[in-house]
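Note sheet for the following structure.
Note that one protein chain of the assembly has been removed; the remaining protein chains are unaltered in position.
The block that comes next holds chain A.
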Amino acid sequence: MPPKQTNPANRGRGAANKPAASRTPQSRTSSSGGRPTATGKNGSQARDREIVEITSDTVGEDDDVEEEDHEEEEEVVHSDEEPAKTIQPELLKALLHEFFENENTRITKDANQAVAQYMDVFVREAIARSAVERDGPFLEVEDLEKISPQLLLDL
């Protein structure tokens, strides 16, 4: 299914780049190049027709630009979530409260954020030191075993 979705998009861009070229040869070339495993001729033709219909909806360059804008918007949303690549402060708060011995112990938002940074450094330091330890591509548990004593003393 995904290839079917991406193909029309590629074609849409191609059509936008070369508006003079007729659509049919383009769809032929990409169906032979991009999808060599297409089933019988009838099937591929039907699919081509389908795709042409789809592209004709999104041929205009404006449409393409709009699409890209949407993508960018999505990316912006993702980059908003980028801090989620650290341990989320909410999760850390829950963890800390889990380990506090006294139920009445509270933590300020700023302090929680600072601990989040601390733990982020901890994790990234562990990975970086393990990466130094290991020559091959895959980081293994034994690398972590080698670096953990010093890491725990350092942080």
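Quick note on the criterion: a contact is a pair of C-beta atoms (placed from the backbone, for glycine too) under 8 Å apart; a residue touches a chain by one contact, two chains touch by 3 or more; residues count from 1.
Everything below uses one rule, namely that contacts and distances are computed from a predicted model.
A.B. asks: Which name from "Kinetochore component CENP-S-domain-containing protein", "Large ribosomal subunit protein mL38", "Proteasome subunit beta" or "Eukaryotic translation initiation factor 3 subunit K" does UniProt give the chain that's left off?
C.D. replies: This omitted chain is identified in its UniProt record as "Kinetochore component CENP-S-domain-containing protein".
A.B. asks: Footprint of the hidden chain on chain A, which residues?
C.D. replies: 84-88, 91-92, 94-96, 98-102, 104-108, 110-111, 113-115, 117-124, 126-128, 130-131, 134, 137-141, 143-145, 148, 152, 154-155
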